[in-house]
Structures are given as C-alpha cells and as structure tokens.
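Let me begin by presenting the structure, written as structure tokens, before commenting on it.
The other protein chains are all here in position, but one chain of the complex has been omitted.
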Amino acid sequence: MYVAVKGGERAIENAHAWLAEERRGDPAVPELSVPQIREQMSLAVNRVMAEGSLYDPDLAALAIKQSRGDLIEAIFLIRAYRTTLPRLAASNPVNTASMLVSRRVSATFKDAPGGQILGPTFDYTHRLLDFTLAAEGEVPAAPTAPADTQDVPHILGFLDRDGLIEQAVPNDDTPADLTREPLELPADRALRLQSLARGDEGFVLGLAYSTQRGYARNHAFVGELRIGQVAVEVDIPELGFPVEIGEIELTECETVNQFNGSKTEPPQFTRGYGLTFGQTERKAISMALVDRALRWRELGEDFTGAPAQDEEFVLSHCDNIQATGFLEHIKLPHYVDFQAELELIRSVRAAAFANLEAAE
Amino acid sequence: MKPLFTVRDLEKRYGSRIGCTDVSFDLWPGEVMGIVGESGSGKSTLLSCLAGHMTPDQGQVHFDGRDVLAMSEPERRFLARTEWAFVHQNPRDGLRMAVSAGGNVGERLMAVGARHYGNIRETATDWLGRVEIASDRIDDRPSAFSGGMQQRLQIARNLVTGPRLVFMDEPTGGLDVSVQARLLDLLRGLVRKMGLSAIIVTHDLAVVRLLADRLMVMKGGRVVEQGLTDQVLDDPQHPYTQLLVSSVLQV
C-alpha cells in the first residue's frame, strides 16, 4: 500500500553529507587550501568577484572551494553573503587614469604616452599543454623593471581632444543602485553598465560576439584595455577629506566604434565601455561591445531587432544567478500542476475522440 | 446636422521640417474624404495625427463634439477600439498573425466586454461572410490567407464593433489590380450600407474616385486644393492637381 512520502528532512541531510564527502574527494590526496585557490586559481577568483559584485579574493576562493569549482554556484554564495552586509559608505568614483597598470594595450595606436604594456597575458602563448606543470616544479622568476608611477592618460582622451570621438559628458548624478532598487525599464546607461558588470561572462561574450557577426554590428576597435590597481577613497564627513581605504584590481576597456554623424553634425567616433573587478578582460571587452550596441537609440541608429540591441532582453537575462535559479527550479516537484495538465489533456482528448466517432 | 469630425489649423513638425501644416476641414456623418498626394506630401503624417497615433504640435481635433487631443490615453484608446477604426496598408500591422481569423474579428468585441463565446463566434462568422471569407476558414490563421483575404479580414476586424469613423491608409496598396477592384467594391458597399464616415489616404486617384465624396490634395505638408471629388478630378484648379490628374491619365 502506498504511503505518502515522508522523510524529506532526512533525505536532505544525507544528500548534504554525501556532497561534503564528494567535495573533499579522495582523502589520500592533500586538501586544497583557500590561499592556494586564491593564488593559483586567481582568474576564477576574479570572475567570482566580478559577477558576485564583491571584491574579496579570500571569500571568493572559499566560495570556489565550497562549490567544488562550480563558478556560478560560487558567485551565488558570494551574492547571498553580500546581501547581508551592512552598507557603511559609498566610495568616490575611482580614477582609472591614475591606475598602477600591469597591462595596457591599444589596438588603435602603435604607441602612445604611457606605452603598450603586455603584462601577464595568455595572448601569444601557444596553447600547448605544458606537462612540466604536472611535475610541480619551481617557476623561473620573470624579469622585472622599476614601476612607473606616472599617471597613464587614456588613449581615447587623445581622440577626444581633437573632437574625433563623442564627448563623454561628466555627470554628477548619483546612479541608481541595482542591488537596492528594482530594475526599472527603460534603464539609463549607468544602470545598464551596472547590470552588465555583474552579468554572466558567457552570456555577455555571446552577445558581444553576435554584434561582431552582424547582429547590430558596430565596428569596434579596442581603443584601450588596461588592468591594474586603483585606490579606493571614501569621504569621511567628520574629517572633511577623502581617505584611501584600500586598493582593488580593475579591468577597463574602452572601444572606439563606427562613427556617427549627419548632414548637420560632422561625424565622430562613438564609444563603448566596460569595467570589471580583477583581471577579467574577456568580460570587460564583451561588456564594452554590448554597451555600445545598447546605445542605438541615443545615437540615432536603427533598431535592427538584434538581441544585443534589445535592452529589456539583455538586462532581463544576463544575470546568471537569476537564470540558473529559474532554470534549475524546474527540477522541483511540479506534480500538482502536472496533475492539472493531465486532467485537462485527458478531457480534451476524450472530446476529440467523441467528435471523431460522431463524424464516422 | 453637425459635423462628426472637425479639424482646425493642424500642424506637425519634425524639428525644422514641416510634416503638415495649416490643415482644417469638417467631415460630416456618412461622408468619405480622400487625401491624395505623392509620398512625402504629408498625407500619412496628417492621418497619424488625426487617428491619435502621433501628437500634433498645434491645432484642434474634435470628434462628435469631444476634444480628442485633450483626452487621456485610456479614453483615446477606448475611442480607438469602439467608435473609430484604422485599416493599415499592410494587413500584418493590423492583424494578429498568430491568432485565428475568428479571434482577430472577436478581439474588438471582447475588448469592449463581449463574454459569450457562441455569440462572438456567430458575429465573427457573419462578418467573415460580409467580407467574402468562407465560414470554414474561421479557425485558420491569417498567415494561411492570401494578401487580399488578409486585407478583407482586417476590414472585418475593424468594422465588427460598428465604428462611426474609419481611417484607412492606402487600403489597396500592395494588392494586385484585380484584387484591388474587388476590395474597393466591397469597401464601397460596406461604407454605404453602414453609413460610415471615412478618411482615406492614398496616392491612387482611382481609389478616391470610387470611394470619396470629397477630396483634399496635399503637397509639401499643405493642402493645395479641396472640393467635391468629381469637381477636383474633372476640373483641377491648382497646377499640382492638374499635374497629378494628367499624369494618371497618361498612364
């Protein structure tokens, strides 16, 4: 005889105990430490910080360990933790022009003040599996040079000085905060950029790629990509001046895009912008391309129906925590709804068969 | 008798460019007015302003004594689905392509509160008949229809609630000549039988000769000539109208 299912609570406990065992893997293999992940899986840590919207490499590394390397799960852990944190202050805007750059490249000028700095990049590596890494040997030290502490001016500033690119008009309005207010559409550019900055790398990459393949093509060049440390400053009202509270690593991408103009206005290049936590340049470049595609209305372009132009489509679907939750919820029991559908389809089929018989 | 629709000093600009300007007229119950001109003459802009799809910069529009421009959005939309109708040039703009023919005709009835499935279906069947669509096509989608059938379906969908004023934007554009003739004939019959007032925008003088009591000729956003249709077409006064009429005759 059937008995109503009981024991959900024990099932959950057992499943979680098993999960913990699987997370540890073979106990004969030494356990990963959080500092090891933070130091040796740093690009994974960066992605978790960027999409988790929380700059804390140790917590991100912990989340990666806890999630068994499932980065979206790790991002989720960080997001859920982030919500519970009190908001003590808002920093002043960071100044990326005074970034201590570790990488800075421009695709539009061969050289520029500040120079091209390749930095620690996979670019130009040959993608051959390196079996010496399997041997866990020591890495020879990389050559060093004294750091240049001069400000590195933005490449797009040179175009701006000549009026060749649209002006990025400074705006002192406090931007809306996606994590404190519901997303309202249409969204302004600041809100769109916030949403893209925490958006899923794969999703934003796919959209950016689609613009390159002709779905709202906007002819992007990487005007400048820079990665480095910037100081974070907070105004302390009691002191009356800003205080530096720390440094964070950022990736900033500015694209130079197809020009725009009319009979009355001379043509100018246009801009796309990306800014992300850590060394996450694939994401920053993608973000800049999608930002530019979303600006069609403001720049007087046509809406071609391309997904990357469709603000509501992009913003509603770029968050991987929302997406994964809703996708995975279809694993939850739906048998009440399914039962209702069963009854309906039986009734509709019965009526259809009755009609067929009557017709014969 | 009072005019049904009055327009005074209507103007719409796009920046410094004139869309239409200085347009005034009265439309009487049961009267059909044609607006002709070549593309860029402002006739489509004028129709958009009259039908409430666009807000004019200046002027007044009254329908049955009510100030249309002062109406709230819900009021205007209610008017648009009850006493007004709009027939688009492209039936795809005026139909729901994923909804059956019956659903397309029924939508306006349901939007004004019809809640009896059998009655809605009966009315839809009746209207499909009036526009010469076989009743066994009632559950087919418009995508399975020919261009002429789609246009007739759009007309049925618009007229089912018995509107008093119909706006038509090139209703026969994009159709074959033989199909056009049949549609015009149908339209003329419906307009006369229902006593509709209508404003028809077209570049085709044959359409207005058949349907319109009165004619307004537009050029560069302005009305250059208006009068009774036969009078304007047979004895055009303005050089532009003369050109328009002669160019048609030459073809």
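Each chain carries a letter (A and B) given by its place in the written order, and its residues are counted from 1.
Note that in this section a contact is a pair of C-beta atoms (placed from the backbone, for glycine too) under 8 Å apart; a residue touches a chain by one contact, two chains touch by 3 or more.
Just so we're on the same page, contacts and distances are computed from a predicted model.
For the chain that does not appear here, its UniProt entry gives the protein name "Alpha-D-ribose 1-methylphosphonate 5-phosphate C-P lyase", which is one of "Glycerol kinase", "Alpha-D-ribose 1-methylphosphonate 5-phosphate C-P lyase", "Cation/acetate symporter ActP" or "Nitrate ABC transporter permease".
Although it is left out of the displayed model, the omitted chain contacts the following shown chains in the full complex: A, B. Of the listed residues B:Glu31, B:Glu107 or B:Glu170, the one in contact with the hidden chain in the full complex is B:Glu107. In the full complex, subunit A contacts the hidden chain through residues 2, 4-9, 11-12, 76, 79-80, 82-84, 86, 179-186, 312, 316, 321-322, 324-329, 332-337, 339-344, 347-348, 351-352. By the touch rule set out above, subunit B reaches the unshown chain at residues 73-74, 77, 81, 96, 99-100, 102-103, 106-108, 110-111, 115-121, 138-139.
Here is the rule we go by: only the chains that are shown with their structure count from here on.
Between the Cα centres of subunit A and subunit B there is a gap of 50 Å.
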